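Data first, discussion second: the structure below is written as structure tokens.
Note that one protein chain of the assembly has been removed; the remaining protein chains are unaltered in position.
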Amino acid sequence: MSESASTPVPTVAAELRAARSHVGRRLLKNPTGLVALIVLTVMVLLAVFADLLAPMDPSKANIQDVLAPAGGAHPLGADSAGRDVLSRLLFATRFSIAGALWAVLIAAVIGVTSGLIAGYYQKWFESVSVWVISIIQALPGIVVLLAARAVVGPSIWLIMAVFGVILSPAFYRLTYTAVVGVRNELFIDAARVAGVGDASIIGRHILSVVRAPIIIQAALLAGIGIAVQSGLDFLGLGDTNVPTWGQMLSDAFSRMYQAPVLLIWPSLAIALTSISLVLFGNALRDELERAAGKPKKKRRGTTGYVPDTSGDAPVVHDEERADDRPTLLAVDGLVVGYDQPDGGVKQVVNGVSLTVRKGEVHGLIGESGSGKTQTAWSILRLLPAGGRIVAGTVSFDGKDLAHLSESAMVKIRGRRIAYIPQEPMSNLDPSFTIGSQLVEPMTVTLGISKAEAKERALALLGRVGLPDPKKTFDSYPHEVSGGQAQRVLIAGAVSCEADLIIADEPTTALDVTVQADILDLLRDLQSDLHVAVLIVTHNFGVVADLCDRVSVMQNGRIVETGPARSIFRGPRHPYTRSLFDAILEDGAARGPLAHSADRNTITERSAR
Amino acid sequence: MNAEPLLVIDDLVVEYPAKGFGKKPFRALKGVSLDIRPGECVGLVGESGSGKTTLGRAVLGLAPVTGGSVRFKGQDISHLKRKQRRALSDEIQVVFQDPYSSLNPSLTIEQTLAEPLRVKKMSAADASKRIRGLLDQVGLPANSADRLPREFSGGQRQRIAIARALALSPELIVCDEPVSALDLSTQARVLDLFKDIQEATGVAYLFVSHDLAVVRHLSHRVAVMYHGEIVEYGDGGQVTSAPEHPYTQRLLLAAPVPDPVRQEQRRADRRRLLEAQREMEVQAGV
Partner (left out) sequence: MLRFILRRLLAGVILLFVASSLAYLLLYLGAGDIARQILGVSATQEQVAAKAAQLGLDQPLIVRYVDWVGHAITGDFGASWFTSQPVVAAITSRLAVTLSLVIGTTVVTALVGTALGVWAARKRGAADRFVQIVSVLGFAIPGFLIAIFLVNVFALNLGWFKPTGFVQLSTSFPGWLSTVTLPILALSIGAIAAIASQVRGSVIDTMRQDWVRTLRSRGLSENRVLYKHVLRNAGGPALAVLAVQFVGLLGGAIIVEKIFAIPGLGPVAVDSTARGDIPLVMGLVVVTAAIVVVVNIVIEILHGFLNPKARIS
């Protein structure tokens, strides 16, 4: 229900096509991704055509050419055994890349298959997999490889196969997490109910989700494969008959004092390949995230943005009784916008004006996307990242909150304006006890001692109707129910004696019977403390239960405002009227099943 | 007259195994009995944890049945093998609550709707024709077919989910909170669609919801669930306006009425009811 969760529905046709176009094609338009892809392609081509490109046999030693400088017969010089560096480099590219790919292939086959099975069927296979992985990961990969090397000898293929096994948990975990995530999606259940078989579900619904992450993981692991393979050869544990970057590096390192330049080529090859692999993986991930609708980065919006506040003035109902309570909060022409990646601003609140009097309960009602929660957050100046007040004023107690410094705002929050959130369970810090989360703000905002704050917290927990305040005080958030958590949050909101409480859908996440109790509690507290409440809701029942006055919001604007009773008696704006028409509470029950329906079924069925 | 019920649930028990050894399994349904006639809408109302969603899932074969039976047209379907279950796909279908996670985001609407048809080996041309008919039936434009779910609003997605459920012309659709995630005005329109489809095709609904008003609007009969049991079951109008069971009474009076004057009245009624029920409990305790 919260507006922040709803993603904007794209309307422009071009945008739609772009979102759907293949991620691979978009990768080519990503500069980093393109460069990385070109480097990798060149590397692979060099590896494949090493025979044609190499001027000499990479293993042919020539004593006369030992450490020969670059030029002449040896374009890049010769190494400590007089072998041609360029030829060795080309063949090393072949073997180093092939070794890394071989390891990644083995890792992918083992990891993805077992991940799919463990994730989809779970049960014993999953427990066994967990144990096998803990055993594999109980040792550093290098140590396992050394041990393997001690037994199987210096073969690059055998060693890299063992390394593939060591890497396979990375693929396993990725696949497993994705499968478990997808498995619990309702569309999998729907496919099962539609009669789709397991193989088809895995193929269509699950593999399509994990395919791209597997490619990303493969790119990253190939980099690690190259590093480890080079490392082993660098230690002198590889097959000296197979030229690799690590062999070259080892040879160059032993002659570091005489010919340091020999270090450059293998180092460059390793670094360039590894960086390209990582950049390729990152670019692919960025494109995937962007395809999923996440903006890559947020830029500060242009300061010259002119807010759009066009639209009809709201329908205002006359006051029924003279109300001489002074105004506490006056929002005037509030515009809230989110900076877009293209430098523009997406407006979510388009010029809202509303006033809350001292001690009044004001309802702000609207459907999802109407901007009601955004309005509430901007009064507290707690908009999510990227959101800001673009225009308008928020007058509270003689100050304009819209233009107050953050440090001055900190003094307003809690002490003067408090907040009750929508989701009780996600609004308590899971790592701290409920008590400490109540005590900390009181010691900070009221400047009282911890002991005094604790005493007050216990009294408050009792006041909001928790049966055992001491026990709740010492509990962690995951140990209490949703209804109890909401009572705790209400206690927190009233703990610092604020003048205004902003309650954002305070009962939406609760069961109906719990909602009724919480509404009772809010009403009691409000009349006891004479605190003003701005309550954001989509439920006309809640408004009818609590509110003195109502403002109806649609598309970031207030369309109708006035005393609750007057609006319920005679809504005047067409939108408000359409909302009232959609209310089911007063409709007639459907009544028992008419016989015609039965006959209808039979004729329909037999006709088919 | 057709007296034979379409679906008979008898003394159904569902238990979820507890995590960790030696712990008692969680009993989500404790012996539930219910029947649905052809073309009927049975509303199932209850709060979170009452077992109402579990009951729907048990009918669909998605929950572990440990006791009792679910008979569909006389056949016990509570312990079917996957293959037998698949054969039931043109008899029993589903519409889920969450219009966002119930459609695969990477498949087009056509691909999603074609899935059940493909399983039944329908030819591509026939399937395409059927899909157009379905989209029309749920009030979506024909060009919706090659779009992705993300291009639709919550209400439209729910229409797509309904179209998928209708694809194989089932006789029963389990509707698990299908309008709870929707806005007020969208909710009313989707409910009307459910009603129209039922009147046109004679499909039966097991309609699960936490909202008494929604259930009342659509259901011929209503069952009220509480702690894994059905506490009241009967005519929709009766159960939702003059309930007999104390829990249903509490549930009815807990929902605020969208009218300040009548809500004040209901608040007072609720206070009196809670008072009276507490007294009765005290007396029963003595």
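Note that the chains take the letters A and B in the order they are written out, and that residue 1 is the start of every chain.
Going forward, a residue touches a chain if its C-beta (ideal position, glycine included) is under 8 Å from a C-beta of that chain, and two chains touch if they have at least 3 such contacts.
Every value quoted in this text rests on a predicted model; they were computed, and no experiment measured them.
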Missing chain: touched chains present in the view: A
Touching the absent chain when the full complex is considered, from A:227, A:448 or A:594: A:227
Among A:213, A:392, A:435 or A:492, residue touching the chain not depicted: A:492
Touch criterion as defined above, residue of A:72, A:181 or A:236 at the omitted chain: A:236
Candidates A:410, A:529 or A:594 - the one touching the absent chain: A:410
Absent chain, residues of subunit A that touch it: 134-135, 137-144, 146-152, 220, 223, 226-228, 230-231, 234-237, 249, 253, 256-257, 260, 263, 267, 270-271, 274-275, 277-279, 282, 297, 377, 380, 382, 384-385, 406-407, 410-415, 417-419, 421, 423, 426-432, 437, 440-441, 444-445, 476, 478, 489, 492-493, 495-496
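Operating definition for what follows: only the chains that are shown with their structure count from here on.
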Separation of mean Cα positions, subunit B and subunit A [Å, integer]: 31
Residue ranges of subunit A in contact with subunit B within the complex: 7, 9-10, 16, 19-20, 185-187, 189-198, 204-205, 208-209, 293, 367-368, 511-513, 515-516, 519-520, 538-545, 564-565, 568, 578-585, 587-593, 595, 597-602, 604-605, 608
Subunit A-facing residues of subunit B, complex: 1-2, 37-41, 47-48, 60-62, 82, 85-90, 92-94, 96-98, 101-104, 106-107, 112, 115-116, 119-120, 147-148, 150-154, 161, 164, 167-169, 171, 183-185, 187-188, 191, 195, 198-199, 201-203, 210-214, 216-221, 235-237, 240-241, 250-251, 253-263, 267, 270
